[in-house]
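Shown below is the structure under consideration.
Shown here: the complex without one of its protein chains, the others still in place.
Labels run A and B following the written order; every chain starts at residue 1.
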Amino acid sequence: MNLIPLFIAIPLGVAFILALLGKLKEVVSDLLAALSTLSLAILSFVLIGQLKTHGIFVYIVGKWTPPWGINLVLDGLSLLMLIIINTVAFLVIIYSVSYMKKFTAKSRYYALFILMLAGMNGVVLTGDFFNLFVFSEIAAISSYALVAFGVEAEELEASFKYMVMGSIASILILFSVGLLYGLTGSLNMADVGRMIQGKRNVLLSFSMTLFLAGFGLKAAVIPFHAWLPDAHPSAPAPISAMLSGVLIKALGVYALMRIFFNVFGMGLQLYWTFMILGCVSMIGGGLLALRQEDLKRLLAYSSISQIGYIILGLGCGNYWGIMGALFHLLNHASFKSLLFLNSGAVEYSTGTRKLEKMGGLSKVMPVTGATSTIASLSISGIPPFNGFWSKLFIIIGLIQAGHFVLAVITILASVLTLAYYLRMQRYAFFGKLREGLEKIKEAPSLMSFSVIVLAIICLGVGILFYPVMKIVLEPAVGVLQEGIRYSSLVLGG
Amino acid sequence: MIFFLCFVIFLIGLYCVIVKKNILKIVIGIAIMEYAVNLFLILLGYRWEGVPAIVTETVTQAKFVDPLPQALVLTAIVISVATLALMVSLCIRIHQRYKTFDITKIRRLKG
Partner (left out) sequence: MKGMTIIVKTITKFLSPLIILFGVYVVLHGHLTPGGGFPGGVMIASCFILLTLAYGKEVAYKKLKRSTSSVIESLGVLIFLILALLGIFVGGYFFLNFLPLGHPLKIISAGIIPLCYIGVGLEVAGAIFAVFLALVLFKSGEEKEKPQ
């Protein structure tokens, strides 16, 4: 199964080849970036079949057996994240072939983008704590540089704020990895998980708190969310789609899931912590999104709210709660990237992001208007789109666990989401066409292609949710529900 | 006891990031925090009366200090060099656009 290290080696090599070949014609770098991401997306789908025959697969790097060596672990959860990351990356690269035409250093943009992709693939595949830290840093530093890519004043300020808070998070994570090494003497996740079973001293709780703070900051849960409403709107639109749709999940939510479910083992206090953090994020993000005038800032606050849904579902702990959370992770990647790419198309054509200056755009930009309507209906949870099923599963999970108050709060937050998305749609797309906007043309064809594919995914996953659940999501839920037996699976097999 | 002093250095860096108004001083605060974490990692590997973990012909069964945290710290230092280089170049660009280094005046994004 030598396909697994290719997920890290191919993007790393292609990124530096693109940095070398930057001086050639633009078509060469476009083709190279698109082909490499397409091959990675196809590889991640091929692995579904391979995983069915093998179960969990442990790839030993360099023939040094764990716990002395580094191992790459491919199980259901890693496969789900790989599919999401690589597919969204391919569609965003196709979009940015035509969006980034007005920037000059396009090959450097591709190099940084594919380096960020390599970092994210490494985070979801690794089974070792320090490797997790290094790949998380690779992805984070590339994203700091990409947020500041077009050097306007606001982008630099947003990138600086993002960078300071991200560095503090990384330092907290490194502190915690050092604490775990001092307590157990090993850096391998399975080995540490086996050694800290049943022990509870104050240093372990301190290490858990530091991990929660560090990765929670990268996932933008409410006490640590202050960088997200500045960084996501100021970035160029494909980067916003990638950051909001994939990066906060791969670096933040995936790391929280892997560390707390599989290494530390969830107890009652941790379940309640997740649920309270998720509930506060859900309500806080929704309320703050109601009064936004800037299109992308509204979408950024909505991201905070939806991540709150995912963490609330994870904190629930039973089968339907975790299934709803992981399904919502997949859905949010598809519809939030769609919304950000559409906002980029609107900005490309009209030149503005303020809602009060737009109106009636769906008469002149029919593709953008239709796909944006599909995405808004999905994210609000209207059947038959995919958002309905994932929110339903989370509510079923909450009711089964007996948290009726939280279930009611979830339903109210869903209504809140519907409210601000309808407001956005009415201002931007429906209604009367404003005077200065008659001459706007539709977005270029490559941008429309990515947007249409994402809308088809939203509709398709909504209608065909049962096969998607059985093939892709059930192994992932199984991994999280096994919890601490992950260590015996990795080391014993 | 000495690990507690590492945490005090970390808190001094954190104070610097939160309180100071000049963005270059914020960058120096982040550098102080990185020093504190690297120091903590190296001190984890110290063994009482240990020798450096290098094998030469004359060394027999001696007590070595732990070499694994030294490798971790080397990688962490390189990562922090890249982060600091990016931050300093952002500061230069911000000064070019906003004409000031004061963070209370660099506040165009609100709401």
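Details
As a working rule, a contact is a pair of C-beta atoms (placed from the backbone, for glycine too) under 8 Å apart; a residue touches a chain by one contact, two chains touch by 3 or more.
For clarity, every value in this text was computed on a predicted model and none was experimentally measured.
Within the whole complex, the absent chain has one touching residue among A:Leu12, A:Leu82 or A:Ile396, and that is A:Leu12.
In the complete assembly, the contact with the undisplayed chain comes from A:Val61, out of A:Val61, A:Met195 or A:Leu491. Mapped onto subunit B, the footprint of the missing chain covers residues 52, 54-57, 74, 77-78, 81-82, 85-86, 88-89, 92-93. Interface residues of subunit A with the unshown chain, by the touch rule above, are 2, 5, 9, 12-13, 16-17, 19-20, 59-63, 105, 108, 111-112, 145, 151.
As a working rule, only the chains that are shown with their structure count from here on.
If you average the Cα atoms of subunit A and of subunit B, the two centres end up 28 Å apart. Looking at the complex, you find that subunit B touches subunit A at residues 10, 14, 17, 23, 26, 30, 33-34, 37, 40-41, 44, 68-69, 72, 75-76, 79, 82-83, 86-87, 90-91, 93-94, 97-98, 106-109, 111. Note for the complex: subunit A touches subunit B at residues 130, 134, 137, 141, 144-145, 148, 151-154, 156-160, 163-164, 167-168, 170-171, 174-175, 178, 181-182, 187, 229-230, 233-234, 292-294, 297.
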